[in-house]
Every structure is written in structure tokens, then in C-alpha cells.
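Below are the C-alpha cells for one structure; questions will follow.
Excluded from the complex is one protein chain; the other protein chains are retained at their positions.
By letter and in written order, the chains are A, B and C; residue numbering begins at 1 in each of them.
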Amino acid sequence: MLDKIGIAKRIAQEIRDGYYINLGIGIPTLVANYIPDNLNIVLQSENGLLGIGPFPKEQDVDADLINAGKQTISMLNGSSLFSSAESFAMIRGGHVDLTILGAMEVSENGDIANWKIPGKMVKGMGGAMDLVASADNIIVAMQHKSRSGASKLLKECTLPITGINCVNKIVTDMAVLDVLSEGGFKLLERAPGVSVQEIKDSTEGTLIVEGEIPEMKID
Amino acid sequence: MLDKIGIAKRIAQEIRDGYYINLGIGIPTLVANYIPDNLNIVLQSENGLLGIGPFPKEQDVDADLINAGKQTISMLNGSSLFSSAESFAMIRGGHVDLTILGAMEVSENGDIANWKIPGKMVKGMGGAMDLVASADNIIVAMQHKSRSGASKLLKECTLPITGINCVNKIVTDMAVLDVLSEGGFKLLERAPGVSVQEIKDSTEGTLIVEGEIPEMKID
Amino acid sequence: MINKVVKNATEAVQDIPNNATLMLGGFGLCGIPENCISALVELGVKGLTCISNNAGVDDFGIGLMLKTRQVKKMISSYVGENAEFERQLLSGELEVDLIPQGSLAERVRAGGAGIPAFFTPAGYGTEVAEGKETREFEGKMYLLESWLRADFSLVKAWKGDTAGNLIYKGTARNFNPMMATAGKITVAEVEELVPAGELDPNQIHTPGIYVQRIFQGEGYEKRIEQRTVTP
Partner (left out) sequence: MINKVVKNATEAVQDIPNNATLMLGGFGLCGIPENCISALVELGVKGLTCISNNAGVDDFGIGLMLKTRQVKKMISSYVGENAEFERQLLSGELEVDLIPQGSLAERVRAGGAGIPAFFTPAGYGTEVAEGKETREFEGKMYLLESWLRADFSLVKAWKGDTAGNLIYKGTARNFNPMMATAGKITVAEVEELVPAGELDPNQIHTPGIYVQRIFQGEGYEKRIEQRTVTP
């Protein structure tokens, strides 16, 4: 089983040179720490920045420079600032190469639910609906099962959905899976020490297992 | 009868303090020369400038600074530059207070034709269709009659139209007229030396004459 | 150039009536019109509809106007940082209309740009699409969203000039430029107000045509929600 850092490290392996990437809040944000140094990538913040840098030194903190999680940040050489309309034009127009976000549920046809739990206070979808409806390449970082042990990889989402037919790949604490365009979760890799049977038992949606399933390689 | 400068001078009287104004090519451009100095107005150029200044001195000519007529220009203090999309967002969004343009024909319901003559080479509408469809306050500068003596203020336009129900006021070499929302040209003023009868004879569309029609006052 | 300078926030917002629709710039507490919000609280207008990406926190930003029960309705994308908001929403005192952030930004831009409606993929297949026209373009589904406009837009910029031109700083730009275009009256508060001619025309973010009133604000707190640093 992977911890959050393990999930982030595994997702980092999906990143290719030259990518522009939008990272959601939570595990996705951690991915930034594990991107190989030899790759030139640019992180997009939907509140209006390309080129997110590390958290600033205490003396450099600027209230006018935050990320979409409202954290103070820095900028890298080559950064650019723009309005929210321009930012979502960029997202909607398909200019961001990879979107990594968290989810409460994903269905076997790629629907995602990550914004609302009935009965709980609604906080709003923020930019999530725009991101999932627009991106061509979406990786979801999530736990395979809820705390009560229920699968979060489902035939159909039970929670209000954020977008349909949009998730391409899922990295959980147990496995890496592709979401096939014809439907179904195709098992690609197992987390260290996790068996295919355990993954089967933890996946409510259709799981497709073909041949030997290798164990993930995480440094 | 007014000459072109007379028409421009009369239109200048329609300008109010604080107006943002788009001036078309031809007589409208001349209007800028006769705006009273005590009025603060800003001229918009649809190729991306607010705050058109006079033609530059020879040594200040900059190929990167032109107006929509492709003439070299200067900028005034407080000018701003922007893209064509922003420029027409400004126009379409109704932020320009007054649009002054030329016309080949105007109909009594406010349709305007000024972009195309069948049988002649089509040059394109440029920004004219956006301007006439968007502006709330459109003044047309034109000759009352064609060279052959035919009225250009018509019941219906004969040329392909640029926009419908959009002209508010017309200043010609013979008269100032409002275009009524219910239809018809309401005569407001006569050019010096021109009689109401001459205007009637030169107007094919419905001319509405109520009471005494004063003569224009032009300096 | 037209001089648009007013004395302060009080003068700038004094004619905002009860039940007005306002747009307020900012993302979280970054780039919010602090002075105008204070003046609105002082003015005490009620029944406001506020279009703003967020709703402030309990004791700052739009949260201050929620505390005084001046807000009837919020139109936002994310309102999760505010306990008083939650209380009023659950008690039915407050209406809320949640809109995907990109659709919110684009609807406001459309309002300023004279575009009454446009198609976007955001929210297709979700409850956001309920009751909305949908259409396929090149094999993908979209829904029709309409423009948003306001009686007054309250924006915050870094620098401004007497002609109303604005320059924002950092990510404090966010929703301010679009909102500046979509208000019948747009009020801009700036950290530094300079005479027309001192800002480079090539570097203006919001052309003065969109701004009807401008003043130099004072006492900016610029609160930080998540102070994160590298040791």
C-alpha cells in the first residue's frame, strides 16, 4: 500500500518533458516535489499564474502572490500572470497538457465526483468542473477505498458528479489503472505488496486484468 | 449647403464632456479637429487604442502606432493599448458613448448601408458591422444626395445593409435629422441657406417637419 | 482625458442602493476591494446580490457584509472559508448560486463584452447543466451559459491613473479585470493613484473606459489565508 507521498511519486512518473500542468489541492500538490529535475515543466495556477515556484522565504512572502489553494508562493523565471478569464481560457482551450486532481469517486466510464456530499455543507466546485470538462489528460490521485472500506472505483458514481467521461488514469494507494474509453478500469500496476486479488476485492467497477500485472517501481 | 468641414463642425456640437468616441474614416475623422477644448473626450481606435492624439511630428512617426485608417498617429496622456478582441469587446459591450460614421444610404427606420456596392469590388466591412450593431448612439455623416442627385435618405436601403435600426442622427450637407424609433426622419435643423422645401425634395424617406425649423449655427 | 477621481470609498459607493447587484473582485482575500467593502458596511445598504468568486472569511472581506446581514444572495464558485456564511445559508437567510469558476470568469467577461451567451463544456452532465441548453460541437458536448452584469463593480488594482487606467499586481489580478468591464458603474480602488500619462499605455491591464470612479485606498491589510514558507 502506498502512502500519500507514494501516490505522488508514482504520478510524477507520468510527467513528460515540456508539460504544462495543473495540480489540484491535496495529494496532487505533493506531486510537484517529485518531478525529476531533468524535466522542464510549468505549473499552472488557475487563479492566474504560469510558473509556480516553491513556497517563498519568510521575508519574501507577498499577499498578492498565492496559488489556487490560497497558499503564498513564489514565481520562477519565465512566469506570467493573467486574469481568471485568461486562465480558464487556457484550461478550456486545451492548452494545459496534464491535470492532476483528487476524487471522492470515479466510475468505470470516467465520471468523477469530487465536489459535493449530500447533507454536508456545499463549498462549491471552484475550478474543478472547468478542469475536468476541458482537459484531455486527467490523472486522479485518490484512496482506493473509503475509510469504511467501500470501493471508490465504481460502476456508477453515487455522489453528485463533477464531470463525465473525463478521467484517463487513476493512481491509488493500491494500484495504477487506466480508464478505458469503452468503459472499465484496466489494471496496469500493483502497489508494492498488494495482490491482484486484493485490488479486485477493492474495486466495485469492472476491473480488467490482462496478463502479469507488474509491481510499481517507486524510489 | 455645408461642405465636409461644415458637417464635421456641426457633428462636433453633439459631443458631450466625458464621451468616449469612435470616429469612422472620412468626414468623421475631421470631427476631431472641431471638438471644443473645454470638453474632455477620448477617441477610440478599433485596432487597439484609447486616446488617439494628433498626427505625429515627422521625427516621431512610429510604424507600430497607427489608427484604423492605417494613418500614423500619436498618443495622449492617459492612453491605453489593447488587442482587437478587447477593442471590440469594448465596442460590443456598449462602452463607447458615441460612434460617428459615414454612409452611402440610411433608411427611415435607421438601417445603414455603407460597406458594399453590387458590381464593385468588395473590400470588406472591417469593423463597421460591429460598430453599428453595438453602439447606442450613432451619428451618420453623409451627403444628402448622390452625385446624380438621388436621395440617400430612403424609405428602404437599396444597397446591402451594414446594420438595421441603428442610426440615431444624421448630419448632411443640407440638414440635421433624428431617425425616430417609430420610423421617419425628423428634421431638426437646416443648413445655412437651405429651405425646408429643398430638404423635402431631397429626401425620399418620410420626412417629419414640425413647427419652425431653425438654421444650424456653425462657427 | 476625463478625470474620474473621487475622494474616497465613502464617496465612491454612496449611491449604491438597497437590492443592488454588485461584482467584487478578488480570489480568496487576494485583490479584494477592502476600502469599498468597509464603506459598504458603514453605508449599511441591504439586500445586496454579490457576484464574487469567494465570500471572504468570517471577519474579513465579504464576510464583513455577511455579518451585518447586508447580502441577500451570493453568486460564487467557492464559499468554503466562512462559518457565518454556512449558518446563514442553512437558516435560509442567504441564497447562493454556485458557478464553475471558469464559467463565472467567462460569464462576467461576456457581460462586459456584449456577448449574451456562449457555449462551454464546464458542468455538462452535472447538476450545473440542469435546465440549460446543451449542444454538440465536433463530437463534444457543451452547455449554453449567459452573461453576468452588475449595477456596480468594485475592483482593486495596484496602480491607477486619473483617467481610470489600471495595473494589477501578481495574482491579485484574478477577477478584477473582467469585473471592471461588467459594471454599469465601475469603482476602482488603487494602492497608488498617479496623474494620467505616468503609466505606460502598453502595460495597462484595464483601459480607463471601463472605470467610472477611482480613488487611492488606504490602510490595506492584505490578509493572507495560508501563509506557507520555505524555511
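To be clear about the criterion, a contact is a pair of C-beta atoms (placed from the backbone, for glycine too) under 8 Å apart; a residue touches a chain by one contact, two chains touch by 3 or more.
No experiment lies behind these values; they were computed from the predicted model shown.
Novice: Among the options B:83, B:146 or B:181, which residue touches the chain absent from this view?
Specialist: Only one of B:83, B:146 or B:181 touches the chain omitted from view, namely B:83.
Novice: Hey, which of B:72, B:137 or B:206 is the one touching the hidden chain?
Specialist: With B:72, B:137 or B:206 as choices, the missing chain is touched by B:72.
Novice: Thinking of the whole complex, not just what is shown, which of C:46, C:169 or C:222 touches the missing chain?
Specialist: C:169
Novice: Looking at B:127, B:184 or B:205, which residue reaches the missing chain?
Specialist: B:127
Novice: Residue-wise, where is chain A in contact with the chain that is not depicted?
Specialist: Considering the whole complex, chain A reaches the absent chain at 17-18, 20, 40-42, 44, 49-51, 75-82, 86, 88-96, 134.
Novice: Considering the whole complex, not just the chains shown, which residues of chain C touch the missing one?
Specialist: Residues touching the hidden chain, for chain C, are 106, 110, 113-121, 135, 137-138, 140, 142, 146, 167-170, 202-203.
Novice: Residue by residue, what part of chain B touches the chain that was omitted?
Specialist: Contact residues on chain B toward the absent chain are 45-49, 54-58, 61-73, 81-85, 87-89, 91-92, 111, 121-130, 133-134, 160-165.
Everything that follows uses one rule, which is that only the chains that are shown with their structure count from here on.
Novice: List every chain that touches both chain A and chain B.
Specialist: C
Novice: Considering only mean CA positions as chain centres, point out the chain farthest from chain B.
Specialist: Greatest centre separation from chain B goes to chain A.
Novice: With contacts defined as at the top, give the pair, A-C or B-C, that has more of them.
Specialist: A-C
Novice: Go ahead and note the Å separation of the Cα centroids belonging to chain A and chain C.
Specialist: Averaging C-alpha atoms per chain gives centres 29 Å apart.
Novice: Please work out the Cα centroid separation of chain B and chain C, and write it as a whole number of Å.
Specialist: Centre separation, chain B to chain C: 36 Å.
Novice: What are the residue numbers in chain C that touch two or more other chains?
Specialist: Those would be 109.
Novice: Mind pulling the residue numbers of chain B that touch at least two other chains?
Specialist: In chain B, nothing touches at least two other chains.
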